[in-house]
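Below: the structure, in structure tokens.
For this view, one protein chain was removed and the others were kept in their places.
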Amino acid sequence: MSTLLEVSGISVTFDGFRAINNLSFRIGTAEMRAIIGPNGAGKTTFMDIVTGKTRPDEGRVIWGEKSINLLKMNESQIARAGIGRKFQRPTVFEDQTVLENLVMALKKTRTPLSVLGYRRSSDDIDRVEALADEIGLRAELPRKSGELAHGQKQWLEIGMLLAQEPRLLLVDEPAAGMSPAEREHTTALLVEAAKTRAVVVVEHDMEFVRRLNCKVTVFHEGSVLAEGSLDHVTANQHVIDVYLGR
Amino acid sequence: MTKLILIGLRAALFWMMTALVALAQTPIQDLLQTYQTEVAKPSRKSIDTVVDALIASGLPETRQVLFKWQNKDLFQRNEDGLFFFAEDAGNDSYRLIDIATGQSVGEYDRKAVTQLKPNAGVRGVIANALVQFQLTDPDPIKRARGLQAIERNAEPSHLKALRASIDGEDDPTLLARKQRLERILTISYDTDSAARVAAIESFSTDLGVDARAALNPLLATTRKAAPGLPQGQNVAKTLKPGSDDLSRSAAYDLLVEARLAPPLVPLSEQKAALIANIENGQVGGIKLRQLDNDAARARAYATLAGQGLAPPTVTEADIDAALARHVFYDLYTEPDSAVTDAAEKALTSIKTRVGLNQALDLALDGLSLASIYFLAAIGLAITFGVMGVINMAHGEFIMMGAYTGYVVQQFIPNYTVSIIVALPLAFAVTFAAGVAMERLVIRWLYNRPLETLLATFGISIALQQIAKNIFGTQARPLTSPGWLDGALVLNDVVSISYIRIAIFGLSLIFLVLLLFVLNKTRLGLETRAVTQNPRMAASMGINPDKVNMLTFGLGSGIAGIAGVAIGLYAKVTSELGADYIVQSFMTVVVGGVGNIWGTLLGATMIGFLQKGIEWLNPSNTLAAQTYMIIFIIIFIQFRPKGIIALKGRAAGD
Partner (left out) sequence: MQKPFFIRNPSVMIFVALLAAFTIGVTILSQGFGIDVISTSMVKTLGKTLCLCLIALAMDLVWGYTGILSLGHFAFFGLGGYMVGMWLMYERTKAIVVNSLAEAPLPPTPNEIREGIGTQIFGVVGGAEIPPIWVFADSLTMQLALVVLIPGILAFVFGWLAFRSRVTGVYLSILTQAMTLALALYLFQNDSGLRGNNGLSGLQNIPGAEGVPQSELSVYFLWASALALGLGYVLAAWIVGGKFGSVIRGIRDDEARVRFLGYHVESYKLFIFTVTAIIAAIAGALYYPQAGIINPAEMAPIASIYLAVWVAIGGRGRLYGAVIGAGFVSLVSTWFTGGQAPDIPLGFYTVKWVDWWLVLLGLSFVLVTLFAPKGIGGLFDLISGRIAPNRHGADLGPGMGSLREQEAEK
């Protein structure tokens, strides 16, 4: 399995506080990975760095077969290169319909002029409707996304991620605030997605992580503490000390 | 017969008496008699000889004679032309007093004497001559006055008198002044080249305006053109026509002026000549309607010139040839090259020092402007920086403060007392206005900065118009107390007005005060707590409403005080605040939001920058402001969060 993303030796400091400390991480092209760790372990900052929101003080972030340096790119370029991100809180455009949200996310040329001249083709509509089916929002397409329930917004956001057709999905706490049934649906969506692309899930909920049934990386104080199957890491004494033991 | 003899005797006696009197003339009278006509009927032309002779005589009465003469108190006895002082003896008669002895020589009818009435020009010359006597006057005040007169209007004759007076001077201040003046007069009037050079060199580190005023004329030049460089004259430099110093046309004009070349015929004269020679709708064989371009007109004129109807034009080749035949040079008015060289050197050295001092002066100016911006912006730094509320009416609060000062002065005529009353009152008024605004408007709009901006802008236009309706559109004066008038003068280049020092002091006080309030007091702690996390603060028992209200009031109150300070040196109008609002925001933004030190740095930078740009382009303060804003826009490119930026997650990404 070839490597899709390789992060090596990154560090970042905020006003003297070392949020990420010599962290290295890699993931393959079609792989599911869960990241766990206590609050302040650097999970969100790690995602910020990969998506270009935060610049690390040192280290390298290498992407894809052509080994592109992501640190030289801005957020939108990274997104277009194939990294999609879902935030902790659902961030959909509440003022716009589900359809508009999904159309905006569809993988298309993103320059202002081409967007200005864009007309929805029947292919695009089909694609959106297929996605809506997948995330269970087919009936909600003409509704304003602000009117959706919390879980539906989460799905819509996952749907938007999928519409982007990224090669790597970064998902921050997708199951937060969901009912058990909704969680199951979310798990299914992510597992399905991981068949064709890399998916990184940050999650606190061990049950959810267990259901994902994938390799787990444990972050602590800005570095990787342990890596392996969930059973393997939960047996690790360090992990128990810093995280699970508490 | 006896009668005849008697008459003869009497006549002889009289003759003898007059002869005796005449023989007994005093030296001063003799001298005056030598110049009898000039003294009796002085004119601007003749007066100098008389005055010079009087002074040269060194007679002790000279001073008094000149003084009385100047004051129209010198009289001439008609019968023998002798000069006397006089007193009014009543009954239309004068009691004449001998100049040398001070003794009365009897009373004379006013018809028997002539009062000398020199005209104003002559009196001026006399006064100038009298100055040197003042230099040795026992009264130091009079000596000082004499010195002042020379400083203002020096003459070659003063130099000698001044030198003579230095030895006897016992007052150290006056002595220093005299010595300085002596050196200045030496530069201008001494005949000895070495002495002048020495005097010039003594001033090479001096910043005084008087020294520069004495040195500059030495370097005055006149521009000349001649077939060859003159020998034995003090040439400053030779010039090449067509260079930056001397354009071709200016060089040619010099030649024309020196009658070394024929004058050019300007286009307007050519046109006049063409018009004067219109015949049958033609000039010089060319039809009038074809003369709508310069080439055709030139041809027509050439024809006219060929016919001798107009002076010939000078061609470019003529000009070049004429320029090549002559040299052009600047000639010093001062013939002595040693003196001009020394002056050149001294002035260069002075200029360097003046430049340094001007930089210092500029820095002081910048500092005072910075303190004004700081005062205007510091209130904003609290409301905008600490609370995140953008208050477009801040400028109007400044205006309210200024008008408060004006109103107080209407009731309290003593300016000192009124300012002391106005400062706290302005704070109270704008504090109340700020609290009212926070309660009524802003608290509904927290977290919606753009709408706060617009709502407070609405308040701003309303307040401005209300002020206009109450106080009218004309500027109202806010007069500063007398002790704030004037300036602190360090030397002839550097000075700073007391009012600016006061504003500087005021802003320092507020800097310290605010740092104290925000960092050391309960209110400051609560403000920061509420700013960072209102819900958490509320759960800790802090009342965010109260804290917001007080903080906003504080920021607004300071605007009021800034208003009084600004009103003291600017006119109070309803637009006063609007003039400062953009700069104030710039100050806060450039400095970095949320930090008093940032505001200080921002104000300093903007103040110095503006003064610096004004210095580069002194004629145009509008352009200076334009360039400053452009600079700020570019600056923000490099430091989008200001000079002092909050970093990391706290910065609110």
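Annotations
Labels for the chains are A and B, by order of writing; each one numbers its residues from 1.
Following the convention adopted for this analysis, a residue touches a chain if its C-beta (ideal position, glycine included) is under 8 Å from a C-beta of that chain, and two chains touch if they have at least 3 such contacts.
From a predicted model like this one, the values you see are computed outputs, not experimental measurements.
When you scan B:103, B:410 or B:447 for touch with the missing chain, the hit is B:447. Residue B:459 is the one among B:200, B:339 or B:459 that touches the chain missing from this view. Touching the missing chain, out of B:28, B:174, B:323 or B:390, is residue B:390. Although one chain is not shown, part of chain A still touches it, namely residues 51, 53, 74-77, 79-80, 84-85, 87, 89, 91, 93-96, 100, 103-105, 110-113, 115-116, 118-122, 125, 144, 146-147, 160, 164. One chain is missing from the display, and on chain B it is touched by residues 271, 274-275, 278, 288-289, 291-294, 297, 384, 390, 392, 441, 444-445, 447-451, 453-455, 457-466, 468-469, 578, 582, 585-586, 589, 620, 622-623, 625-626, 629-630, 632-634, 636-638, 640, 653.
Here is the rule we go by: only the chains that are shown with their structure count from here on.
If you average the CA atoms of chain A and of chain B, the two centres end up 71 Å from each other.
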